[in-house]
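One chain of protein is taken out of this complex; the other chains stay put.
Chains here go by letter, A and B, matching the order in which they are written, and residues are numbered from 1 within each.
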Amino acid sequence: MNVVVCVKRVPMTQEVDLEIDASKKDVSKDMLAYVLNEWDNYAVEEAIQIVEKFGGAVTAVTVGSEDDEEVLRRCLAMGAEKAIRVDPGDLSLDGFVISKILAEVIKGLEYDLVLTGVQADDDNYGIVGSMLAEHLGIARAAVVNHVDIEGDEANIKVELEGGVDEVLKIRFPALLSIQTGINEPRYVSIMGIRKAAKKELQVLPVTDLGLSEDDLSARTVVEEVFLPPETEGAEIIEGDAATVAEEILRIMKEKGVSV
Amino acid sequence: MAKEKLFKGGEFLITDALPEEIFTPEDFTSEQKMIAQSAEEFGQGELDTRWEELGVLDPDLIKSLLKKAADLDFLGAEMPEIYGGAGLDKVSSSLITEHLSRGTSGFFVSYGVQTGIGSLPLVLFGSPEQKKKYLPKLASAEMIGAYALTEPQHGSDALGAETTAVLSEDGKYYVLNGQKQFISNAGFADLFITYAQVDGTQFTSFIVERQWEGVSVDAEEEKMGVHGSSTRAVIFKDVKVPVENVLGEVGRGHVVALNTLNIGRYKLGAGTVGGAKLLIAEAVKYAKGRIQFGKPICEFGLIKHKIAEMVIRTYVNESMVYRTARLLDLALEGIDPTSEEAGKKTGEALRKYALECSINKVFGSEMLDFVADECVQIMGGYGYIKGNPVETAYRDSRINRIWEGTNEINRLLIVDLLMRAGLKGELPLLDTIKKLTEELLTFRPSMETAEGVLEEERKMVSMAKKIALLSAGASVQKYMQKLAGEQEIVALIADMIIEIFAMESALLRALKKLQKEGEEKARIHVAATRAYINDAFPKVDLMARQVFAAISEGEELRTQLMGLRKLARYTPINAIALRREIAESIVPVARYHLTRI
Partner (left out) sequence: MGTIFVIAEHRQGELRDITFEMLFKANTLCKDLSHKLTAVVLGGDEALADEIKKWADTILLFEHERLKNFDGDLYKEVISGLIEEYEPFITLMGHTSWGMDFAPALAIKTGYPLATDCVDIQVEDGRPSVIRQIYSGKIFTKVSFRESKSYLITVRPGSFTPEEIGEQEGEIIKKELPSDLPEPSKEFIGFEEAGAGELDITQADLLVSIGRGVGEAENIEVVRELADLMGGVLSCSRPIVDKNWLPKYHQVGTSGKSVKPKVYLAFGISGAFQHVAGISGAGTVIAVNKDPKAPIFRVADYGVVDDLFNVVDALKEKLK
């Protein structure tokens, strides 16, 4: 069972005041810390658990700059066998271009299963997995929170809105976009990191893939980014905790909840 | 790897290193960064989520977490691979320590002992049999270690221990009797590295197992802080210790004891860096959310000042810890970890940097106390209330100035080590001082400020060294062998040395960043360095004056002060603006942002 996982490195923005950069098309990222996208972390763990159980190897792929190799090395340390980074140079990337590049790379690999995260924590498109499946011409399922493999097919659960799961059987080769909570991602051990250093991390310039100009031209363009409009929003309750508590209790009473 | 230079211990005082000759956190390799991230993730996932639980002593929880840490190879990080360790370099292992230091004393104290004083003596001085027997178990958390040196009547003066060891008639074992005081991990440790006097005078180190007859522990101490950790007295009553369990040689326990402590000390600095970074994040987040007089308090100048100062000192501490760690790695290069002599050679190589290690210990512990204190202050009354992690951090931090050699002892040690290096000819101190004194007669300070970013600061650091050397030289000349008796002067000299190492580590790091990444990217590094040096330099000047005023008078004093004035010339800068800039850069991201892992 060979599994390919597509991963992305994203900035951590919790409790950070994001500032718009000079281009007005992105936030300034100089001071931000980065991590492996939360959803991808679950996808990598799932992939590794699968090969631990059924044999085979995991290959991690990312489209990104040299800095992004950090997340590939992490995948290697978690247990992936091989990693590939496609360097996009200064291409402007959207979900379409990324999926096109990934597809071109993955076509050359042996795989039964391709995993992605449901979405990336930065731009929240949730688009790459399904596009990629279509480029590859394989079966797909989005928002998968359970995978149970039997031979060359798997029983999976797709998480639907409203607390309902859809149970499906899917045949390989297939692409699944993985939802958080599906497993408990492992920590990376020092020995894992050691081993990772000896594993192959292949770097491919996008120009080597033989994709056409049209393949590499973005379908969508970010015109501008801006801070959310200030006006709407909550009435802020000020004062010390005791005052705040009193006010909360008053509001609750007013709204018909007596405590 | 990089081409940093292997300086001698204490050499920083007489040589102006170039930025490329020292290691900085910007030089972390990708493997080192991954190791740091791995520890950080473990910390966030397993420790931060148990902050409250780890604040009360719970041996089972500690042991289970140590086991988890062991599974990730954190416990054996520095142990040789042949004994179940990971054989990591000091930079990497310091990164682990830094990122596991997160205000959860229950875990951190235990982890610190296990990987430091509780196993280091074995790594350095253990026989192959002893290592084979105990190290794998310590690395895997199958055994919990402890280090029992302190006695009720002998703390700083530990070599005067009263515990006795008497060889049995058949020569097979020693019988130990005595009591050890304030032993971390004692409540659940399986193994004690301890010390006793053989024949009343031969201070010797022993490896003692908890399960042996006659080993017992007293009640848990109720402490000011680190409440999650176990601290108890350990009592040895007719404990039979097989002769194979003598650690090192009979009568040479002081070598084991002192080396272990000396080397471990820089690690304390790695821990304080980690602790400070978390406190900074807490303080900034709080200051952003706390509204007074209609605005978040982070917008007030005095709060900005505090935030900036926390960042600056953490940055300085961080710069020196990793500079030191790399220095130790360089010193250890070429030692074959599988050879029988490895431990001994390692000990010898590391001993030469005891001075730097002590500096890290003193600076780190005082830095963290400062940061915790200011963090409480930023939170006002809320910072003083139990249950606020900051209140805990404030009390926890306090122990660092006491253990691993009090800061007083470490200050005395810094000067003592320097003097020894001078006397032994390891450092050309006397020559340097002599030359300086001659130079000073004709020295004309330049009236211009140096051109270029940090050039003025570079000059100031260089001058600070001259000032310290002159004061030290004059003091030695006056008191000769009796200098140690003049503790206040010794401490002033020690403080000058500490400040010099601090300033220079910050300076070289900022310069290196500047050279590699340019002014814009190095902006905050440069600001922090300038702000720090501009405060520290006049302090060095003041300390030198105090030294001279204490040792000289009349014409001699006047001449000395005149010489000093030439060296101590500097133009103050607008450090208020620099601090504002630093604070304003960190407020949006709400975490220490000078290092990327």
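Note that in this section a contact is a pair of C-beta atoms (placed from the backbone, for glycine too) under 8 Å apart; a residue touches a chain by one contact, two chains touch by 3 or more.
In this text the structure is predicted, and so the values were computed from the model without any measurement.
S.K.: For the chain not shown, which residue from A:V86, A:V143 or A:L216 touches it across the whole complex?
M.R.: If we include the chain that is not displayed, A:V143 is the one touching it.
S.K.: List the chain A residues touching the unshown chain?
M.R.: 11, 13-18, 20, 27, 95-96, 99, 118, 121-131, 133-135, 138-143, 155, 157-171, 174, 177, 179-181, 184, 217-228, 232-237, 241-242, 244-246, 248-249, 251-252, 255-257, 259
S.K.: Residues of chain B in contact with the chain that isn't shown?
M.R.: 48-53, 285-286, 288-289, 291, 296, 382, 387
The criterion applied here is as follows: only the chains that are shown with their structure count from here on.
S.K.: For chain A versus chain B, what separation do you get between their C-alpha means, in angstrom?
M.R.: Whole-Å distance between the two chain centres: 40.
S.K.: For a test of understanding, state which residues of chain B touch chain A in their complex under the given definition.
M.R.: 30-31, 33-35, 37-38, 41-42, 45, 71-74, 77, 86, 88, 92, 285, 288, 291, 521, 585, 587-591, 593, 596-597
S.K.: In their complex, what parts of chain A are in touch with chain B?
M.R.: Spelled out, the residues of chain A in touch with chain B are 15-19, 30-33, 69-70, 73-74, 77, 187-191, 193-194, 196-197, 238.
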